[in-house]
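Quick one: this structure, given as structure tokens, is what I'll be asking you about.
Excluded from the complex is one protein chain; the other protein chains are retained at their positions.
Chain IDs A and B follow the sequence of writing; residue 1 opens each chain.
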Amino acid sequence: MSSRRYDTVSFLSDFGHGTDAVGIIKSIMRDLAPDVVVIDIAHDITPFDVRAASLALARAVPYLPEGIIITSVDPGAGGSRRVVAVEIAGGAGIVIGPDNGLIATGVALAGGADRAVVLDRDEHHLASPGATFAARDVMAPVAAALCRGVDLFAVGTEIDAATLLPSVVPIPREENGGLSCEVIWVDRFGNCQLNVSVDDLATVWGTAPERARVSWADNVRNLRITTSYADLGAGALGLVVDSTGLLSLSLDRASAARELGIGEGEGVLVTPSDEQGVTVPVTLRA
Amino acid sequence: MSSRRYDTVSFLSDFGHGTDAVGIIKSIMRDLAPDVVVIDIAHDITPFDVRAASLALARAVPYLPEGIIITSVDPGAGGSRRVVAVEIAGGAGIVIGPDNGLIATGVALAGGADRAVVLDRDEHHLASPGATFAARDVMAPVAAALCRGVDLFAVGTEIDAATLLPSVVPIPREENGGLSCEVIWVDRFGNCQLNVSVDDLATVWGTAPERARVSWADNVRNLRITTSYADLGAGALGLVVDSTGLLSLSLDRASAARELGIGEGEGVLVTPSDEQGVTVPVTLRA
Partner (left out) sequence: MSSRRYDTVSFLSDFGHGTDAVGIIKSIMRDLAPDVVVIDIAHDITPFDVRAASLALARAVPYLPEGIIITSVDPGAGGSRRVVAVEIAGGAGIVIGPDNGLIATGVALAGGADRAVVLDRDEHHLASPGATFAARDVMAPVAAALCRGVDLFAVGTEIDAATLLPSVVPIPREENGGLSCEVIWVDRFGNCQLNVSVDDLATVWGTAPERARVSWADNVRNLRITTSYADLGAGALGLVVDSTGLLSLSLDRASAARELGIGEGEGVLVTPSDEQGVTVPVTLRA
């Protein structure tokens, strides 16, 4: 029906840069939709880590240009899981990916699904010697077709977007007067992002705090909340409002994850600070 | 003679993304052939691993768009090995690279060489402070010249393509009623690709098998052959027909290479299965 065309494809995967997988997708796009620009969101997502990809997509969505978004962290490739395409933002974008929880949060952040299809029209796929590379055989050629103006309903059968597998993004819970949180992302610099913002704390405590008491495993720390890593000062652990607005357990110019020995999935309790006291210097591990 | 022009350069190397090598090549292309699009095939090839690059090129060749292909895994840079350019597919592509076995398989898969030259015309090279970066000083400016319509015979002296160093890609051999194979690639997900397809097995055994007995080192396993990782089921090792049509020793959502402790070059014997029996669960290493 629609003949909307797209000139940008954003592309997120766990393919890495050690093999030709990303290059093959771009080659197919270059062949089938030569004028389209492909933007790499990230490809070094940990293999099979659907949740990490889901969170990366969520962080990127507010910045992505109009166009198609190919997402492939797809351990079920070739199996029975569906490959879907979901139209968002009044047609400004179409997210393509496996229906395994990867895309749901991104779609929700973009305002929800307008239309959704399962990509079951073989005539838009590439013939291939093996079935395990849906990004190559299904997602890329379908993305090219959509860029060229083929309508969403021509590349697949309509499905109810409510049936898409939800993302597993944890929500903080009130507990013992605090918020029970989780480290949802450790970035390349070792910052440990929590699933909680200053606003979340303010909602529970009635006022935006300048400090908080943070507990995990056997540790309790009374930490200052700052807006930059440098403000923490050398060696001092703190909570930094990171670039997405969430709080990160961070050190200045050092990896908090390594120094504290914590990783993604670590449970963290954030409660009101009972002192205006000194930040506690981290004892660096030997 | 010819004035064929090209608008795409595909680029494969072991330069990684930690330094400016890939960026310098793209900068040169942008300067000398501004409208050309550069597609990265892969740059995190293991340093010096000519065979891995040769296999990556072979996997990518069926998908590469028309244009120039720069390949640089070139431990002999600056030394006596030749840098060559080989025209393929009736002029649809020209592969540039060191004559060290990297390009031969890719050229063969594309139907063989039409014309070949050694890149000995300095006027198409960049002057440089050191001789060890042929991709920068020779391959990139020559690729740009070819894109602009300079003929292959203007950038080098013709050579006999039969003198190109062959790639070292092992062929399976019949042995003890089976096929003696090799792990030729461990991908980012830990799948161990063998140099054998179901068709190869069918040719030897007279029928396409659904199971096979696989032996390596001190191990013997009776494995199911499937077309997706998910079909294997949790914890069960199997042989998956991968995206290139070859068989991979694989696990679902886990690294077979790590669990089995095997890597590229491991010898594997594949023989007919003598049971229709159960898949053997992998004992995960502690």
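The rule is short, and it goes like this: contacts are C-beta pairs under 8 Å (C-beta built on N, C-alpha and C of every residue); 3 or more make two chains touch, one makes a residue touch a chain.
Quick caveat, the model's predicted, so the values are computed rather than measured.
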Selected residue (touches chain absent from view) among B:12, B:41, B:58 or B:77: B:77
Touch with the omitted chain, as defined above, among A:34, A:111 or A:245: A:245
Residue numbers in subunit A that touch the chain omitted from display: 8, 10, 12, 17, 37, 39-46, 56-57, 59-60, 63-65, 185, 187-190, 227-231, 240-246, 252-253, 255
Subunit B residues touching the omitted chain (full complex): 14-20, 22-24, 26-28, 30-31, 34, 47-48, 75-81, 128-133, 136-137
